[in-house]
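Provided herewith is a single structure, encoded as C-alpha cells, for subsequent inquiry.
Showing just some of the chains, left in place.
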Amino acid sequence: MKAAILGCTGYTGLVLLRYLLNHPEISEIIPVSSSSVGLSISEYDPGISDKILTKKVKDGLLKSVDDAKKSNPDVVFAALPHLESAKICSDFFESSVIIDLSADFRIEDGELFKKAYGEPHPNPLLQKEAVYGLSEWHGEKIKSAKLIANPGCYPTASLLPLLPLLKENLLKEEIIINALSGISGAGRSAKPNSLFVKRAENANAYNPGTKHRHQIEIKKELDFVTSTETRILFNPHLIPVRRGMVVTTVAKLKTEVNDATIKGIYNKYYANSPFVNILENSIPESGDCIYSNRCDISWQLEGDSIILFSTIDNLVKGASGQAVQNMNIRFGFDETLGLSVNGEL
Amino acid sequence: MKAAILGCTGYTGLVLLRYLLNHPEISEIIPVSSSSVGLSISEYDPGISDKILTKKVKDGLLKSVDDAKKSNPDVVFAALPHLESAKICSDFFESSVIIDLSADFRIEDGELFKKAYGEPHPNPLLQKEAVYGLSEWHGEKIKSAKLIANPGCYPTASLLPLLPLLKENLLKEEIIINALSGISGAGRSAKPNSLFVKRAENANAYNPGTKHRHQIEIKKELDFVTSTETRILFNPHLIPVRRGMVVTTVAKLKTEVNDATIKGIYNKYYANSPFVNILENSIPESGDCIYSNRCDISWQLEGDSIILFSTIDNLVKGASGQAVQNMNIRFGFDETLGLSVNGEL
Amino acid sequence: MKAAILGCTGYTGLVLLRYLLNHPEISEIIPVSSSSVGLSISEYDPGISDKILTKKVKDGLLKSVDDAKKSNPDVVFAALPHLESAKICSDFFESSVIIDLSADFRIEDGELFKKAYGEPHPNPLLQKEAVYGLSEWHGEKIKSAKLIANPGCYPTASLLPLLPLLKENLLKEEIIINALSGISGAGRSAKPNSLFVKRAENANAYNPGTKHRHQIEIKKELDFVTSTETRILFNPHLIPVRRGMVVTTVAKLKTEVNDATIKGIYNKYYANSPFVNILENSIPESGDCIYSNRCDISWQLEGDSIILFSTIDNLVKGASGQAVQNMNIRFGFDETLGLSVNGEL
C-alpha cells in the first residue's frame, strides 16, 4: 500500500514517517514538504537511517504535493497547519483515503469552527464527509470513511475517560479538565516560548477556561456522543517534558456509585480496546506510556465527585499513533499493527 | 544575632543556610545534623564556599543538637521531619524564638492533626503557643510569637490567592485546587520515585482528593481566617522541575463581579506586601519566581466561575524564604532583608 | 524459542524484556528477580501492558532462578550485578546459551580482572568459554559461542570508531577518550547521586584517567584485536539525559591521511553492518540514536591528529540491544530482528 505524508517535517509528520517505515502493509511512502522539496530526510533528521528510509521512500528525498498527487497514494496523512490542510486535502479526496491531523475537519458546525479558529470553515463541503477519528468510539464509521479527522491530543486524553461515564448518565453537566502537555505539543517552529532555556525548570497554565480551541472540540464531541449539554472548564498547562500528557478531570456524580460500578462501565466500553488501559489501584504517570499508543485511565471517588486520571503520549495516541490506528481500522488491518502497546523506559 | 538550623542537610536546611550566610543581621550560625556531626558542610555540599561559611559557622562543621543548645541561639529554625520536630523544639522553647518548618505545629486541632498525620499531636502543650506563619496574614501575631509554624508549600501557594476573595465573601464553599510541584518537594532522601531517570520526561497526579495532608492544612486555614466552611478538592501533581510550584484553582462566585473588583480586592490586601505580585494581563510561570520569595498571582473570570493562578518557588516562599521573612518580621527587620524579590533567569 | 532474563527489574533487564516481547522468534520469557519473585511485572513497571506481557510470560509474574532452571531456556540473558553474574551463569552453562550483560566475563586476564574489579575472577573456568560480544567484530565466534560477554556501554561506543583505524595501523599508541553518559548508566538503585534534583542542571567528570573499569576493558580489546599496545586516557562524565552516550576521542596519526582514506577504511569494516552509521559531513548527536541499536560515527582531521565522534543509546547498543543483536547472530536470525535502526524523536 502507498502512503503520502503531507507536512512530513513537523513533529507529527516525522513520527508518522517512523511508524510507516515499520508498518508491514506500507510498501511506499511519499514524504511531502513544500518548503524542503529535494532535501534528504536522513540528513535533515539524522534519527532516520538512510538504509531503512530508502526501502520505502524513493531517493530518500522530500517531495512536493504534485509528486504526491502523481504517485496516487492509497492513503494521505495530512500533518499540516490548521486552515492550510483543508485546502490541500480536497485535491486528494477523490482518489485517496485522507487522514487529517489538523483541526480543519474536527468541528462540523460552521459557527463553532469560526469561534474556535477565528475564520470561516475552509471547506464546508468536504466537512460533510469527515468522520471524527477517535478510534475507540467511531470505529464503525471509520471503516468506510473517506476523510478521517484525527482528534487533538487534549481531546483524546480528555474524552476517553469521560465518554463512558457520560454515556451512562453518571455525570452532571459541569466538568473541570486540568491538563499538562509536553513541549512537543507546541510544534517544531522556532518560537521564543519553546526554547530550552525558557521551558526547562518552568511550568505554567496558558489559554485557560473557555478560550482554548480544544475546549470546543471536547465539548462538541461529548455532547455529540452522549446527547448531553456539558459545560467544560479547560485548564491546560505546559510542563518541561518532550512528550507526554496528563489529564486530571473533576466532575459531579448524579447518583451515588462505588468503584465496582465505575470499573464495570469502563470494562463495558473498553474491554476489547487494545490501547485503553484501565488501572484499578494506581494513578497513571505520563512516562509509562511515552512512545506507546496507549491511554492509561484510573479514577478516584470523592464524596459526590469523581476525579478521572488519564495519560497519553501527545505525539502518539494524541496524533500520529492514532492516525495509524485509524488507517489500520479503515483498511481492515489488525488495530495494533505497527504500533506499540508498551511504553518505553 | 545567633541562629541555629536543626536538620541542616535537607534541601530546606541548605537553602536556609545560604540565606542566613547572606543575612546582615545574623552573625553566627549553628548548623545541626544529628547524623552528620563533625562533617564539613562545604565538603558535603560543595555549592557552599568554605571561605564564606567560616565567617559565620565555627570550624565550618555540622554540629549536634547539644552544641546548638549550649550556644544559646536567638532563633532556631527546625527543618526536621514531621513528628520529630515537635520533640526537639520544646528544648529550645524557653530561650529561643522557634521557626518550625515541619508540619508539627500547623494544625491546632488534635483530631484534625491525627487525621492528617496518622498519629496524635506530638506536643499539644506547645501547640497553644504556635502562630501560623503565613507572613502576609499573621504579621501582627508573628511579631510577638515564640513559636512560628511555617506553612507548607502547597498551602502557601493556594492560600495567598484564595484568602482575600473568601474574606470578601465572594466565593462559594466548593473549591478545586490543582497543583504542580517540583521534585525538591519530595525531599532529599534517596527514594526510587525521586530518581532522575524516573522523574525526567514524566509527570503524574498523586495523593489526590481529600487524602493529601496539605488539603487539611489549606482548609483549616481558609476556615479559620474567613470563618467559613469550605470544601477543598486538592489535586497535586509532580512535574520534572527542581524548584517551582504552579497552582490553578477553580471556584464558583457568589455574585457577579468584574476584573476591577478582583483587582481592587487584591490591592486592598496585598498593596504593601513586597512578595505578593499581582499580574493583570498575564498568567504567571513558575520559572519567573524561582530563587525568589515571591508569589505571583493572576485570575480569569469564566461565567460564574473564577480561575486563580499562583506560582512560588517551593523551597523559598514555600519553605526557607518564608521562614526568613518570618524571622525578619519577628525581630523587627525589614521584611525583605536577605531575600530576593526578583526571580533568577 | 524460550528466553530467561536474570535480573529483570534493572534498567537493562526491563529494556531487554521489551525487546523480547516484540521479538518474533521468542515465544516464552522467564523474567527472574530473586528479590521480587511473584510480583506482577506490569504493576511493578506500568509501562509494560499486561495484555502484551502475558502472551509470553506465564502469569505475568516475576520468577525465581529455580523457575528459570526448570523451564530449560534456550537462551539466558544475565543482567545481574558484577561478580554475582558469574556465579549464577554457571548453572545454565550446560543447557543454555548465555549472554551476560555484566562485566564478569569481559576480561580474560585474571590479574587485569582483579585490577579492574578489586576481587579475583569469580569463575576462571567458564571464562575460557567466553566470547567478547562486540557484534561487529566477533560475529564469527559469536555464531558458535556458548557464553557471550556483552560489552559495556563506554567500550562499545569507544571501540567501534577506533578499531578500524588501529587495525589499519593509522594511530599512535596514545589515545584520549572523552565520554558523556546518560544517568541510566548508573543503574536503578536509589542513590543520592542519581536523584533528579542532584542530576538535573548538573554535569561532571568522574572516575577519570586510568581508574575507570571501562578503561581497562577498552584497552584490553583494542590491544587484543589490533595486536598493539595502546595507552588510554579515559575521561567519563555524567550529563542530565536519561539515555544516550557521546564519545569524543583524540588520537595522533602515524602518517598523513585525508578524509577519503578514513572514509574508505570505515567502509571496508562497516559497509555491511546495519547498526553502524558513518556520517560524512556532520557530527552525531546522542538524541538521534536513542531507542535505536545504532552507533553513529564521524571524524575530523586536525593537523597530525584525528578527532573521532561516536554516539549510542547506552541502554540499547550499549547493553540490551547489543545483547539481542548477539542472540540474533548466535541463533542465525537476521541481525536486526526485533531491533530498531531508526532513533526515536
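Some points to look at:
For reference, chains read A, B and C in written order, and residue numbers begin at 1 within each chain.
FYI, contacts are C-beta pairs under 8 Å (C-beta built on N, C-alpha and C of every residue); 3 or more make two chains touch, one makes a residue touch a chain.
As the structure is a prediction and not an experimental result, all values here were calculated from the model.
Here 3 copies of the chain are placed, and the complete complex recorded in this file has 4 of them.
Here is the rule we go by: only the chains that are shown with their structure count from here on.
If each chain is reduced to the centroid of its CA atoms, chain A and chain C end up 36 Å from each other. In this assembly, the C-alpha centroid of chain A lies 39 Å from the C-alpha centroid of chain B. Per-chain CA centroids place chain B at a distance of 46 Å from chain C. Each of the following residues of chain B touches two or more other chains: 197-198, 200-201, 240, 242. Those residues of chain C whose C-beta lies close enough to touch chain A in the complex are 11, 14-15, 18, 21-22, 43, 45-49, 51-52, 184, 200-201, 274, 277, 279, 282, 284-285, 287-289, 291-292, 294, 296, 315, 340-345. Those residues of chain B that touch chain A in the shared complex are 176, 178, 180, 197-198, 200-206, 208-210, 233, 235, 237, 239-244, 246, 248, 250, 283-288, 290, 300, 302-303, 305, 307, 309, 311, 345.
For chain B in complex with chain C, the touching residues are 11, 183-184, 188, 190-192, 194-201, 240, 242.
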